[in-house]
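Encoded as structure tokens, here's the structure I'll be asking about.
Shown here: the complex without one of its protein chains, the others still in place.
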Amino acid sequence: MKIGVFICHCGENISRTVDCPKVAEVCRNFPGVEYSTNYKYMCSDPGQKLIKDAVLENKLDAIVVGSCSPHMHERTFRNAAISAGINPFLVEIANLREQCSWVHDDVEEATQKAIELVRMALEKVKRDKPLTKIKVNVTKRILVIGGGIAGIQAALDVANAGYEVILVEKEPSIGGHMSQLSETFPTLDCSQCILTPRMVEVYQHPKIKLFTYSEVVKVEGFIGNFKATIKKKARHIIDDRCSGCGLCMENCPIKKKAYNSFEENLAFRPAIYTPFPQAVPNIPVIDETICTHYKNGKCGMCVKVCDREAIDFDQEDTMFVADIGAIIVATGFKLYNIEKKSSGSIYKGYGEYGYGKYRDVIDGLQFERIASASGPTSGEIKRPSDGKVPKKIVFIQCVGSRDESKGISYCSKICCMYTAKHAMLYKHKVHDGEAYVFYMDIRAGGKMYEEFVRRAIEEDNVKYIRGRVSRIYEEKGKYIVKGEDTIAGMPVVVDADMVVLASAMIPHDNAPLLARTIGIPYDKYGFYNEAHPKLRPVESTTSGVFLAGACQSPRDIPDTVSMASAAASKAIILFSSDQLEREPVVAKVNEDICQGCFYCKKVCPFGAIEVKDIKDINGIVFKEVAYINQGVCKGCGTCTATCLSKSIELAGFNNEEIFAQIAAL
Amino acid sequence: MNYGYFPGCSQTSSAKEYDLSLRKVFEKLGFGLEELCDWSCCGATSAHATNHKLSNALALRNIVLAGKQGIKNMVAPCAACYNRLITSQHEISMHPERKNETEELLSEKIPADVKVINVLELFFKIGLAKISENRKRDLNGIKAACYYGCLLVRPMNINNFDDAEQPTSMEMIAEAAGATTIDWNYKLECCGAAHSIVRKDIVLNLSKKIIDDAVLNGANVIITACPMCHTNLDMRQRAMKRKYPEHLMIPVLYITELVGLAMGMNVKDLGIDLHYVNFNYDEYIAEKLIA
Amino acid sequence: MGAYVNKDAKKLQPSFVSANLLTDTLPENNHTPFQKNNSDIPEEIRNRTFQDVSLCYQCGKCSAGCPVRYYMDIAPNKIVRLIQLGFYDEALKSSTPWICAGCLTCSVRCPKEFNLAGFMDAVREIAVKKKVKVKEKDILKFHKAFLNQIKRYGRLYEIGLVGEYKMKTLDLLSDVETAPGLFLKGKLGLLPDKVKDRKSIKKIFKKTDKKKINKH
Partner (left out) sequence: MDKEKWEPKIAAFVCNWCTYTGADLAGTSRIKYPSNTKLIRVMCSGSVDPVFILKAFERGADGVLVSGCHPNDCHYNAGNFHARRRWDFFHKLLDFIGIEKERLQFSWISASEGKKFADVISKITKDIKSLGPFKAYKQMNSEFTVNFPEYNESSNSINKELQ
């Protein structure tokens, strides 16, 4: 192997403390060195030309550059090598500036170290293997999981860029929590008015395939090449026959056996139902657990009234497999339930607030439904217990949130705002009512947010009391709310007619399960982790899987929508070329010596390692070995250090290369 | 299995009837209790309020004795004693330095395997079925407000035999004994406890609120499992009556007395006649309140 | 910064300003928080409760649920705040720790799992040790009388307690409606119930005493 050594002065930056000509001179005598020189600015055009000419002239196979940090100009010199016909991975840099001339004063000492650094690089380059960038094909179709505002926005953005979208929603309709909201802060515009058009757009978009009442049950593959299995649960309605006339629902005799979860259990729904009138798609679902047909084969009222013959009691769950190139996870959140949880749960529930015993102690979403014009009270504020208009209402913030004793240390970020909104809506509707808010801090950082909260206090005369409530109990039809105003230092007791708890936003119970299905990390609560909290906020650490909305942490609609569009554009960037290029620094298993212990599989942070069967000529499996998926591996090398039989090598950093550097030390 | 019994100071004087009824009931249920020999005061509020080393040492001296007598399970019927004993045990189990300090004070090793339980737990150990089986009398005239007081089910990170905010174990026992129980709001509110002598005003006020809530929710008897609660709720009712003439007197029974009644023992045997507010079993059948 | 130093500063003095700017205008009682770090009080509280006062984020839930809140001069959460800020005298002088009944309501409900009841014990103990003039001195006298009974007999001798307490407070008549009643019902033993091994009890008292309680 013929190696060329190029020592750069970096103006005087290196040559001030390192005797560059001497280094070049000494190195010329090292074994394998064919050519050695020094120059004022190696990275300049003449410098690069110097390298290229030397390579061609001396028929060099590899080069070592003694210059600044590889983080600075590795790419420059690799490109120079390419133009001279050398594989770019046969270029090594000795860091003579940042890690030598700039950090030592003594010329002799620095020169000596420089020589040693070049020697190490030389030993490494001798063992370097030519590598080529890995290319992966990209399937230009995206899977969006979750049909809340996050999923809707992301799906529309990707689809409008011209790519196919598969949107999977587990409920019978898309819309998520936003469809339940009455009006939205800070502008108080009607949630359904701004959401419904987008839901319809999704439904009608030629590039979007919508799977409602469906779940993703399996994901295989890697960036650009995922394969997802989707389970479409049986609705017992033949989709393309149903016209959404609603006759079946009207006529179903089972009216009061199940709570309507869209109405947050404040109303009932029939056995055949759509979650809400504007549902998309507007196709009902039969709830097998309460439908008479499934109990005793009788009834069949719905079949009788459906003139489209859309009802099919025998329909079964169906599975679909789809090839996709990227995934956006947008599964949203749920609310902390103050009811006591089973002992296994980290969430402890609020015994002091009655563990959900009192019917007029409700949560924020229930209040949204009560305040919604399309809700169970047609927008009139009434108590769930007796339908009376509450004259005194108490809102309590940070319920569940910021309460380590109940399992959560974080702030839910949106409840300060929606509580101010609730108090305002209440005051707008009940003019002679009194509204109290117990808070710890007001977190209203956002455009027009602080002004919004102040408006509640100054214009709508909502009484804010700083302090947490200790207890709620019922006495003579009133809810006694015991608090303390910590600013005045005085106990405060309110005999309220209704209490609204701003409960924490927490992940869905099945969020960790979905994370494991896809292979993305999540925190101790079940929120999905971003690759970097500041610089890669919408990417998961798994390449090709992006995050949007409240599945990552509590957020409001503006943040959710920005994230969704950001995630969509990340996916669009991925789809902008037919093939992905990746650095070839990946690990590879030597199948002959792999023992099949799979310790490597356990430690790989990216799940890149799979089990591979080795078969004999008869096709009989005689051993299992590790197999590293080059599309997934990120080249950290953790597996190489773990493997006891030394069967894994990391390209560009293999043991031989490192040992050689050690030996040259 | 024999259980150790740590009576606590009140049990020998102002709460004699608690001691009496407890011994009788468990004897009849065929459950042996072995009194801890030479037990001493747990230190109660006064010790932990002013000197934590003293309070740990006084409480744990009894654990040392229990260890020496081979007692593995010990019932402490007074809620305050119970709380002191388990709190001290918990503290030394979590913090070895505190353990060493106390062992040095006592010049003894403190055993780690003595489990202290309260009376409610003891009933559950025996099994509620056993109570129902031994029922001889109908208590269905009794509408009981089960009063836990502040110390019995707190703090929950040490002891979680029952919920710290909405406990139900006493209700379950009372119902097993055939009484009806009511749902009410003050079952965990503090009665003022140790302020009984010095700040009678506080105790009077707090106890009055507790009693009023029980009455408001339809109770005709209050059940307790703590001598301090009993003193404050029972003994202070005369003063309440003087201060608030409209005050309705309501008898306060120990849970052991209630179970004893169900098992057919009579008022005198159980020491119920020692209470301030009279309890006349026959009148309960007629559902009349005793004024 | 000259604008801060004016003649009226004494009257208008806010309590949260930097001390070195205003040394000559500060009232005698220095109100600059976090300055009295030379005190061992936070350390003592930590040793005793195994918790740092900085845990408390001043939500007020403890005070909101405290059954004896109305009898206290300062809310329980504010006692924690005063200690956090370094205003020890104000905290130790307060009636609050003495009125606290140790009911644990605050401790079980605290969102930060701060054991406020244990903290109150610690504050009381420190107040006694530092010979602070306790506002609720009768409560302290009661505790002393109580402990004296135990020291003497190993168990509580209720008549002795009431007697000793009454002697200490010279409040001889107030319990008339109960004590005779107790006699009549035969509940109060006339003689104390004693522990046999009283030596061990005395030893405990001796070792833990350090002149803390009785020489007050």
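Residue numbering begins at 1 within each chain, and the chains themselves are lettered A, B and C in the order written.
One rule holds in what follows: a contact is a pair of C-beta atoms (placed from the backbone, for glycine too) under 8 Å apart; a residue touches a chain by one contact, two chains touch by 3 or more.
Since the structure is predicted, the reported quantities are computational estimates derived from the model, not experimental observations.
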| item | value |
| --- | --- |
| Touching partners, among the displayed chains, of the absent chain | A |
| Contact partner of the left-out chain, one of A:482, A:555 or A:634 | A:634 |
| Listed residues A:104, A:129 or A:463, member touching the removed chain | A:104 |
| On subunit A, residues whose C-beta touches the chain left out of the figure | 31, 69-71, 95, 97-100, 102-106, 109-110, 112-113, 116-117, 120, 123, 521, 541, 585, 593, 603, 605-606, 634-638, 640-642, 645-646, 650, 653, 655-656, 658-665 |
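Just so we're on the same page, only the chains that are shown with their structure count from here on.
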| item | value |
| --- | --- |
| Most distant chain from subunit C, judged by the mean position of its C-alpha atoms | A |
| Which two chains share the largest set of C-beta contact pairs | B-C |
| Most central chain, Cα average position | A |
| Centroid spacing, where centroids are CA-atom means, of subunit B and subunit C in whole angstrom | 26 |
| Per-residue overlap in subunit C, given as positions that touch at least 2 other chains | 105, 113 |
| For subunit B, residues that touch 2 or more chains besides their own | 164-165 |
| Subunit B-facing residues of subunit A, complex | 340, 350-352, 354-355, 357, 473-476, 480 |
| Touch list for subunit A against partner subunit C, complex | 352, 402-406, 440, 466-471, 482-486, 489-492 |
| Of subunit C, residues touching subunit B in the complex | 48, 50, 67-68, 71, 99, 101-105, 107-108, 113, 115, 121-122, 124-125, 128, 136, 138-144, 146-147, 150, 154-156, 158, 161-162, 165, 174-175, 177-178, 181-182, 185-189, 193, 195-197, 200-201, 203-205, 207-209, 212-213 |
